[in-house]
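I'd like to ask some things about the structure below.
A single protein chain has been omitted from the complex, and every remaining protein chain is retained in its original position.
Let's look at chain A:
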Amino acid sequence: MTTKKYPKGGEFLVKETKPQDIFIPEEFSEEQIMIKETCRDFLEKEVAPLLDEIDNKKDGLMVELLGKAGELGLLGIAIPEKYEGFGQDMNTSMLSTEIMGTYSSFAVAFAAHAGISTLPILYYGTETQKSKYLPKLASGEYKGAYCLTEPGAGSDASSCKSKVILDKDSKHYILNGQKMWITNAGFADVFTVFAKIDDDKNLSAFIVEKTFNGISLGLEEPKMGIKGSSTCMIFFEDCKIPVENLLGERGDGFRIALNVLNNGRLKLAAAVLGAGKNVITNTITYANERVQFGKSISNFGAIKAKMGQQCIRLFAIESAIYRCSNDIHNNITELMAAGMSKEDALIHAQKEFAAESAILKVASSEALDYVVDEGVQIYGGMGYSSEAPMERAYRDSRINRIFEGTNEINRMLVVDFLMKKAFKNELPLLVASQAVAKELMSIPDFGEIDESLFVRENKLVANFKKAALLVSGAAAQKFMQKLGTEQEILMGISDIIADCYLSDSVLLRVERLIELKGEGNCKEQIAMAEVFIYDAADRIHKNAKDALNSFAEGDELRMMLLGIKRFTKHSGLNSKDKRRLIADKLIEENKHCF
C-alpha cells in the first residue's frame, strides 16, 4: 500500500495542486457543522445582546461569559480528551474559532484564553503540568493570559527585560519585571510568562498562577477598539514560581512563543473571517432596508460594487484558511503515523505552514479593515453613529493588523520562512526560479486562446507563481545574506507570494465546488475567483515592478520587466458585472451566503 503524500509548507509556489487535494469549507461534516451551530447559538443568545455591557467592561461579565463557554465545552475543543477536552481536529478548531470571532471583544478574550494561553502548556508542558492546568483551562474554571510583550520589547520580543533567578532554596524561581498589553490580565488565573533566567540570552517560559505572591496589575488600558477585552500591565515583584512551573527547557521560551504564534496567526485569520461575515450580513441587511431616491440603496451600482468586493476578499481568504488548516491536519496525521507524539506533531505541522499562516494573518486582517471600512461607508451617516454596529466593527478591526506580530513583521516572516526552507533544501525554490529565468530567454507561448472555464485563470495563477519566483530569485541573488535589510523589497515580495497563495486557493476551491455541485450552482463563486485573479494580476505586476526597479538595471531589468508583464497579462474581464452578480445574490439572501 502506498501512503499518500500530503503537501508541505510553501509547496504551493512550486507545485501544482489538484482541486480534490484541498479541503473546502463546503465539505464540513454534519458533526462539525453541529459544533459550529452550538458556537453560533451561544454567541447569538449570550453575547450578542450584551455587546454594550461587554464594551463597558461590566463587572464580572466577561468572566461569566467565558465560564458559560467553558460549561458548553467551547474552551476545550482543541484539548485532548485525556485532559478533559474534546480532542477535535484542526479544521473543527478553526471553524469554531471562525464563529467565535464574530464579536471582537469576546473573540479576543476567547482566543487569548483558548489559544495562546492554553496551547503553550499543551505543547510544551510536562505530564504533571498538563494534568494540573489543562482540565481547568478547558472547563473555564481557570482563565488564561499570555505574557510576552514588554514596554521595551514588542516586535523585538527577545529583547525583554523580565528576569528570573533561582531562589536560594532551589525550589523556586524569583521573577521580576513587567509585561504590557496583556489580554485577559484583569481576570486571568494562569499566566504564561516569558522571561530570561539569570543572564541568559534566550527567553524561558513559566506557568505563573495569580495566587503566587508578588503579582500586581496596572489599570485597564483605554483602547481604540475591543474595549470589552481586558488589557493591563502586569508587574512581577519577587514573584515566587515553583521550579516545576518552568515550561519546556531553560532557554526554550522564544521557540515556544513563536511556535504558539504560528497557531495564533492562523486562528486570528479564522476569527477575522467570522467577524467579516457578520459585518457583511449587517451591511446587506441595512442596504436592503435603507431607501433613498425611492429604492433600496442595495440597488445602486456603487453599493453593489462595494458589497461584491467585500465578499470576494473574504471568500479568497476563507479558501486559503481552510486549505491551510487541512494541510496542517494532514501533516499532523502523517507525522503521528511516523511515530511522533500528537503535541510534537502539532508544533511541527504548524511550523511547516508558518509562511501560509503569516500570509493569512496579514491578508485577513487587511481584508477585514476593507470590509469594515466599506461597511461604514454603506451605512453612511449611520455608519459613524455608535447606535449602529459599524462604528464598533470599524474600531475593533484595527488591532488585527498589530497583534500576533505586526503585519510588517509577518510580511518579512513570509519570505524568511520560505527562504529558510529553500536553504535547507526542503523547498526547491532555487531550481524553480532558475527555470523561470531560463523561460525569460525563450520565445513566449502565444498558443490559441481557449475560452473554457478557468483555462485562463489556471494559466495566470501558474504565471503569478513564476513572477514570485522571478522577483524573489533575483532579489536573493542580488542581496544574498543582506536581503533581510531590504524591508521594502521583502514586503513587496511577500505581497506577491500572498496573492499567489490566495489566487491558487480560491481557484482550487471553486474548481472543487464545481466538481461537487455543478457549474450552474456556482455562478457567484466562479465570479469571485475570476475577479480576485483579475485584480491580483495588476497587484502582482505593480509589486514586482516596484521591487525590480529598486535593484536591477539595464538589459537585465528590461528583460525581467517584460517577463513580469507577460506573467501578469490578463485578457480582460467585465468585473463590474461580476461584482453585480455577487451582490445580487447577497441582496436576495439578505445575509452573507457564500
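Simple rule for what comes next: contacts are C-beta pairs under 8 Å (C-beta built on N, C-alpha and C of every residue); 3 or more make two chains touch, one makes a residue touch a chain; residues count from 1.
Quick note on the criterion: contacts and distances are computed from a predicted model.
S.K.: Consult the UniProt record of the chain that does not appear here and report its protein name from "Electron transfer flavoprotein subunit beta/FixA family protein", "Protein-methionine-sulfoxide reductase catalytic subunit MsrP", "Two-component response regulator" or "Energy-coupling factor transporter ATPase".
M.R.: The record names the chain that does not appear here as "Electron transfer flavoprotein subunit beta/FixA family protein".
S.K.: Among A:Phe28, A:Phe86, A:Tyr370 or A:Tyr384, exactly one should touch the missing chain; which is it?
M.R.: Candidates A:Phe28, A:Phe86, A:Tyr370 or A:Tyr384; residue touching the omitted chain: A:Phe86.
S.K.: Which listed residue (A:Val14, A:Leu51 or A:Leu72) would be found touching the missing chain in the intact complex?
M.R.: Checking the options A:Val14, A:Leu51 or A:Leu72, the one contacting the hidden chain is A:Leu72.
S.K.: Out of A:Glu37, A:Glu488 or A:Glu515, which residue would touch the omitted chain in the full complex?
M.R.: A:Glu37
S.K.: Across the whole complex, list the residues on chain A that are touched by the chain not included here.
M.R.: Contact residues on chain A toward the absent chain are 30-31, 34-35, 37-38, 41-42, 45, 71-74, 76-77, 86, 88.
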